[in-house]
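The structure follows.
One protein chain is absent from this view; the other protein chains keep their places.
Entry: chain A
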Amino acid sequence: MTGSEDKRAPPHPLCFRARGVTRVYGAGAAAVHALRGVDLDLPDGELVVVLGASGSGKSTFLNILGGLDIPTEGEVLFRGEDISRANQHQLTEYRRRHIGFVFQFYNLMPSLTARENVALVTEIAEAPLSPEQALAMVGLENRLDHFPAQLSGGEQQRVAIARAVAKQPSVLLCDEPTGALDSATGILVLEALKTVNDTLGATTLLITHNAAIAAIADRVVIFADGRVREVRENADKRAPGEISW
């Protein structure tokens, strides 16, 4: 266990600092304790892989970091600001300014081309990349005017990544981004994520069931039963191209 270590101040300034985060759905006998007091510090700029079984609380935690949900108890500081007490409007602003999301099922707008899907976000961002730059970063500079229906699953996911990073977010949250993809395509997507993390320095959290992916992380967080079971810094970081599953 490295419990005593992760309370130590990390070398970089903190991106997230979570203390006693609890999330309970429902009440009384039907209450579900999704998170049971999570303490976690995440430094800025790292690529963090979050592992855990289904129901371990990792997605709930990610939703709270992303401003989609608020904890029942405890606090979450984003760069020193408390986001656990924010109202709906403040959360919308928070997501708009700081957070990029990548989803398992891409969630592209089928009625918009790749370029327009990215533009959807750049139009409301403060200092965005151009859609073309963002798509070039994920290797889709030749697919700008294709609609989602004309793209493969991996390509659609890379459009989603481009969409997420185009506004130059401070944080990139990815929930099972390779979950719906075969291994070769999945690796292309991870490479895109890695490039983005290296280029933009956005703190990147990547939730997955797939333990093999942990090899590309700076830091690995393992959830179990609504708590953080383990946090480990990855000494032997690999490139996505070097792993397989």
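Just so it is clear, a contact is a pair of C-beta atoms (placed from the backbone, for glycine too) under 8 Å apart; a residue touches a chain by one contact, two chains touch by 3 or more; residues count from 1.
Convention: contacts and distances are computed from a predicted model.
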Check: Which listed name, "Dehydrogenase", "Carrier domain-containing protein", "Ferredoxin" or "Permease", is the one UniProt assigns to the chain that has been left out?
Finding: "Permease"
Note to self: Please identify which residue in A:R95, A:K194 or A:R229 touches the non-displayed chain.
What the structure shows: A:R95
Item checked: Options A:A119, A:A162, A:A192 or A:I222, residue touching the unrepresented chain -> A:A119
Margin query: Of the residues A:A27, A:A127 or A:A149, I need the one that contacts the missing chain.
Written below: A:A149
Next item on the list: State which residues belonging to chain A touch the missing partner chain.
Entry: 59-60, 63, 66, 68-69, 88-89, 92-93, 95-97, 99, 101, 103-105, 107-113, 115-117, 119-121, 123-124, 145-150, 156, 163, 175
